[in-house]
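The structure that follows is given in the form of C-alpha cells.
Up next is chain A:
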Amino acid sequence: MNSDSLTRAFVILIRRDLMLAVRHRAEMANPILFFVLVTSLFPLGIGANPALLQAVAPGVIWVAALLAALLSIENVFRSDFEDGSLEQYLLSSHPLSVLVLAKITAHWLVTGLPLLLISPLLGILMGLPVDAIKILFITLLLGTPVLSLIGAVGVALTVGLRKGGMILSLLVLPLYVPVLIFASSAVDTAATGLPVTAHLSLIAALLLLALSLSPFATAAALRVSLS
Partner candidate 1 sequence: MNLEEFFNMGGYAVYVWSSYGIALLVLLVNIIAPLRQRKKLLHGIAATARRRARRNA
Partner candidate 2 sequence: MFNNFFHRMASPKHFYRLAGILIPWLAVPCLLLTLAGLYYGLVKAPPDYQQGDSYRIMFIHVPAAWMSMFIYVVMAGAGAIGLIWRIKLAEMVAISSAPIGASFTFLALVTGSIWGKPMWGTWWVWDARLTSELILLFLYLGVIALNNAIDDKRMAARAVAILALVGVINIPIIHYSVEWWNTLHQGPTVTKFDKPSIHLSMLIPLLLMAVAFKLYYAFVVLMRARCEVLDRERNSGWVKELAEKT
C-alpha cells in the first residue's frame, strides 16, 4: 500500500461524495436556506434599527452559521452508515482517518462552501460595512472547516443512535464556543476599523489543531460506534 494509492482513494472518495451531492441538489440547498432564514428573522425580532443591527450582526450571522453547520453535519456519515459502506471503510486497508478526512472535506465543499458564498449577502442585509464583510468572509473560510471537523467527531459518536440528533447538539455546540468567540469578535473589530490579524491567526490555529486531531478522533469514534 503506497501513498499514491492512498491519494487516489482520497480523491475518489471526495469525487464520489460530490457526485452524490449533485444528484441530490435539493438537500444541498437546505442548510443555506436555513442560514439565510435564521439571519433574516433577527431584524424582524429585534427591529430594523441600522445601528442595532450592525452591532449584533457578527454574532447573529455566526450563530446562524453554527446552527446551519450543526444541522448539515448530521448527514456526513448518515447515508454511508445506512447502506453499509461505512463498515467497508473500516475494513479498508487505507487508514480510516484519511478516509474520514476525505468525507469531511467533501461534506464541507457541499455545505460549508455555499454558506461562505452567501455570507456577503447576509452582511449587506444586516448593514455591515464592506471591510467587516470581507473579514466575515475570511472568518467563515477559516471557521466553517473547524465546525465540520469538530462536528464529525460528534456525529461519529452518535451515528448508530436513535435519538442521535438531540445529543449531537449537546456534544458539539459547547465545543464550537471558541470559534464563535474569535470569529464574531474579529468581524466586530473589523467593523470598528481596527486590525484583526490576531483574531484570524487564532482561528487559523484552531483550524490546524482541528485538522490534525479530528480525523483520528472521528476514526476512533467510528470504530467504537460500529463495533
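Here is the rule we use: a residue touches a chain if its C-beta (ideal position, glycine included) is under 8 Å from a C-beta of that chain, and two chains touch if they have at least 3 such contacts; residues count from 1.
Regarding selection, all candidates are chains of the complex that A comes from, given by their letters.
On a predicted model such as this, the values are computed, not experimentally measured, just so you know.
Among the candidates 1 or 2, the one in contact with chain A in this complex is 2.
On the chain A side of its complex with candidate 2, the touching residues are 150, 153, 157-158, 161, 163-164, 167, 170-171, 173-175, 177-178, 181-182, 185, 206, 209, 213, 217, 220-221, 224-225, 227.
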